[in-house]
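I am attaching a structure below and will ask some questions about it afterwards.
Every protein chain but one is kept in place in this view of the complex.
Presenting subunit A:
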Amino acid sequence: MIKKYSTKEKSEARLFYIYISPWILGFIIFTLYPIVYSMILVFTNADNTGIGTFIGLDNFIKAFTEDALFVKSLLNTIFYVAIQVPLSIILSILIAIALNKKNIKGIQLFRAAVYVPFVTAGVAVTLLWGWIFNSQFGLINYALSLFGIEGPNWLSDEKWAMPAIIIMMLWSIGNSIIITLAGLQDIPKQLYESTEIDGANGIQKIIYITIPLLTPTIFFNLVMGIINGFQIFTQPYVLTEGGPNHATYTIMMHIYNHAFKYGEMGYASTLAWILFSIIMILTLIINQTSKRWVHYDN
């Protein structure tokens, strides 16, 4: 027997397509077409008109053998992610634990305070940090001088420029703090109570209950941290323009320069795919290992 679609099902399908039509159009114009186009660009020397000749794998070879600046930007970005992401996760957990108190009046206010730097993250706040890091008149070096430490020339010192950006980015981790806080609130209270009877102290409770039960949140923050971290652009561009001596020059800045300054769309697309592959591979590795360290109930 052939199943015939009833008129009701037909009209339901019609409504379905009407409502999702904006997405279908958007998917074709702003996703499918660019992805396919980008895959073609990779094998060409296209300029900013998007037209070029086929040059095989030359772009890939150039990236890894001739383009020392690309390798430099890659290493800088890896350094940034390797330091910033773990620190942001640890700080998020510690701050979320401090914020996870129900019986304190005005706790909402403290939570909001932590979130504000995330909402405002952009050029204005980055410029503010440029002033804070000012080696002569800035707040940080003044604070250090109170302890008898002579602060570095943060943004004009090759060694300290990237750490300065990391410090600044650690200040705007409000989102991951709030997500961690939600993770904490999902941990059943009875678990803490039962370990208390067993005589566990505060630190033991954190190590044996909080951290294991927080692993799904840590996993989420880790993956998001890596995805966002590898694409860092605005802050180094505004604060140091990649300097001094390319010390804060990131992959995204390299892609930006080749695409929009030099008009090398083919080469820049290749760099973009390399960046995507790195993010993808890391995410897959983390996902694979997650079975071993991420604790899911049921």
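By our rule, a residue touches a chain if its C-beta (ideal position, glycine included) is under 8 Å from a C-beta of that chain, and two chains touch if they have at least 3 such contacts; residues count from 1.
As a working rule, contacts and distances are computed from a predicted model.
Asks: Name the absent chain by its UniProt protein name; which of "Extracellular solute-binding protein, family 5", "NADH dehydrogenase (Quinone) nuoL-like protein", "Sugar ABC transporter permease" or "Sodium:proton antiporter" is it?
Replies: "Sugar ABC transporter permease"
Asks: Looking at the full complex, which residue from A:L99, A:M162, A:I226 or A:A247 touches the chain that isn't shown here?
Replies: Residue touching the absent chain, from the options given: A:L99.
Asks: Which of these, A:I89, A:I178, A:I226 or A:A247, touches the one chain of the complex that we don't see?
Replies: Looking across A:I89, A:I178, A:I226 or A:A247, the contact with the absent chain belongs to A:I178.
Asks: Among the options A:I132, A:A164 or A:A247, which residue touches the chain absent from this view?
Replies: Selected residue, touching the omitted chain: A:I132.
Asks: For subunit A, enumerate the residues touching the unshown chain of the complex.
Replies: 9, 12-13, 15-20, 22-27, 29-31, 33-35, 37-38, 41, 48-50, 95, 98-99, 101, 103-104, 107-117, 119-125, 127-132, 134, 136-139, 142, 145, 171, 174-175, 178-179, 181-183, 185, 216-217, 220, 231, 233-234, 237-238, 252, 255-256, 259-260, 265, 268-269, 272-273, 275-276, 279-280
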